[in-house]
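Please read through the structure below; I'll follow up with questions.
Only one protein chain is missing; all other protein chains are in place.
And then chain A:
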Amino acid sequence: MIKDPSALHSPSEEAYDLADAPELKSEVMTLNVGPQHPSTHGVLRVVVDLSGEQILRLTPHIGYLHTGFEKNMENRTYTQDITYTPRMDYLHSFAHDLAYALSVEKLVGAEVPLRAQTIRVMLNELSRIASHLVFLGTGMLDFGALTPFFYAFREREAVLDLFEWVTGQRFHHNYIRIGGLKEDLPEGFLEQVKKFIAAMPARIDEYEGLFRESPIFYERAKGVSVIPAEDAINLSLTGGSLRASGVNYDVRKAYPYAGYETYAFEVPVLQGGDIFDRVIIRALEMRESVKIIAQAVERLEAMGEGPVRDPDPQISLPPRKLLETSMEAVIYHFKLVTEGFHPALGEVYVPTESARGELGYYIVSDGGSMPYRVKVRAPSFVNLQTLPYACKGVQMADMVVVIASLDPVMGDVDR
């Protein structure tokens, strides 16, 4: 920096090579964001090192919503455990119900009637739409736009009304049973679903237009926080965020379950890997979900009435009527309610596709009526490890948007 030391006694500008001068002294500021913060989507806490507004390092801290679901599930029977599953991912709760039921059904070898499977697929896709709507609404809120939130929630409200009608609950449905469903759909339900899916494509177009044609949104989202395909795979990213990076992996296609292989639908894949594509892909997925629902409704109408539960008395409760006439039914009923069923020794894992990514329940059975161990492969938890990588070098203002674009649900992260 100093060219001529002797000139120091008479300091002048020539004595200093200004091109070589260090920048103004600046400090790295450590900022704690959360767990109570308007846009950490629950109680995520992140500690960021900032240089100005640029993020140098980000450390997520989780566990503020830890509820011990997995441990609790070891102390309840397989049937009772279904109470816990929707409470993890409360936005796409049918995915959790379904993933758990599929694992247990594989363990006990239950056979789900076709009608129940079709209803499951229909409700699961409805739930996926509701979840993506929350993603779009709250995500736009993080971009500073208030209005899309209300419009997204208008449609979501319609879905939740449908759920309330079927299950009696808006969030924690408790509708899926091991081997089938609690009961059949109420009368006139399919008509309402048809009305909903008829209105939905136009609405999705509206939302997609809002994202695609807003220059400010484009500026803020395009090319920001790019996750290349290779890194996305190495970070175990799944779900829409992975497909936005150009990797065609959807469990519904790769390892079909619940009869997804019989439905005609596309898996949208985008190449950008940035926030823009991660938002757009959700809109595209909603469109595919609508297609699946339409097919499911068609099949249900063609199918007519039928059983919605595995008739095996070892697994499902006997019909209420039978208890008045059959001693055997009373015994089965008593055994199931007081003790539950005993699956064979073994372990099982069935991957499914939730709105957030690959979701599966790894269940170990020791032959008792309660699982020995339940481990949830929760997409939010695994996707969240991408956050430090995805946030590196972005602005503070982008950080909240990156969190939103990875779509974590904290209940799904801290189980």
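Structure notes:
Going forward, a residue touches a chain if its C-beta (ideal position, glycine included) is under 8 Å from a C-beta of that chain, and two chains touch if they have at least 3 such contacts; residues count from 1.
Methods note: contacts and distances are computed from a predicted model.
For the omitted chain of this complex, the UniProt record lists the protein as "NADH-quinone oxidoreductase subunit H", which is one of "Spermidine/putrescine import ATP-binding protein PotA", "Amino acid ABC transporter membrane protein, PAAT family", "cytochrome-c oxidase" or "NADH-quinone oxidoreductase subunit H".
Contact with the chain that does not appear here is found for just one residue of A:S51, A:T67 or A:N234, A:S51. Note that of A:L91, A:L126 or A:M140, the residue touching the chain absent from this view is A:M140.
Listed for chain A, the residues touching the missing chain in the whole complex are 21, 24-25, 28-29, 31, 37-39, 49-57, 140-147, 149-151, 154, 214-220, 222-223, 392-400.
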